[in-house]
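What you see is the complex with one protein chain gone and the rest in place.
So, chain A:
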Amino acid sequence: MTAPFYPHDHDLSGLIACPRCDVLHRSEELADGQRAKCTRCGTVLMWPRKNAFLHVVSLSFTGMILMIGAIFFPFLEISTRGLSHESSIFGVAMAFSDGFLAPLAFAVLTMIVALPIFRFVALIYTLWPLANGRPAYRHAATTFRLVQELQPWAMAEIFIIGTAVALVKIGGLATVSLGPAFWAFCVLIIVIALKNSFVSDWTIWNAIGRK
């Protein structure tokens, strides 16, 4: 191999190092819908889609409204032999609020409500000016980096599957009625999945980095 050429700082902006395997690629303008994959490990490097920023912003707004609804409406109610008890999403997290499990209540609330909401707000903050062709707001880079770093910890979709499991467990004991918050959460999962499919990291970073 020839001695590595050290390009001037300016030239590096056209290169992508695959975040997973470090192979260098030259970045090219892709047409909407085209995908660029790493030649060695197959990781998707770029996947721009038509009006992606606008889609992400509007889906984030939808998600935020659904989440606010899910917090305030009744979630589940059980009844058996004339007794009944209902719980909100908030009540579910508070199930751990007794004694030494209290930090877990906080963690659950963070994973199922706070982080999803934060990610919606942060995405809107990052992409709203970009969708309108204006330069990014201050600290947009930090905000979007947090959006990415916190992604594994936002567990709304796991929570809803957990609900399904809990329903089967209770099924034999009592009658369960599903409240509006349950349905809001189900729709929320679809909205989150749709939103994620429009996020192309490199495209967003490029737009943030553009002065």
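Definition applied: a residue touches a chain if its C-beta (ideal position, glycine included) is under 8 Å from a C-beta of that chain, and two chains touch if they have at least 3 such contacts; residues count from 1.
In the analysis below, contacts and distances are computed from a predicted model.
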{"item": "Listed names \"Sugar ABC transporter permease\", \"Tricarboxylate transport membrane protein TctA\", \"Paraquat-inducible protein A\" or \"Spermidine/putrescine import ATP-binding protein PotA\", with the criterion being the UniProt name of the chain not displayed", "value": "\"Paraquat-inducible protein A\""}
{"item": "Residue, one of A:L30, A:L54, A:I71 or A:A107, that touches the chain absent here", "value": "A:A107"}
{"item": "Contact footprint on chain A, counting only the chain that is left out", "value": "1, 4-6, 9, 12-13, 15-24, 39-43, 45, 76, 78, 80-81, 83-87, 91-96, 98, 100-101, 103-104, 107-108, 111-112, 141-142, 144-145, 148-149, 152-153, 155, 158-159, 161-163, 165-166, 168-170, 172-174, 176, 201-202, 205, 208-209"}
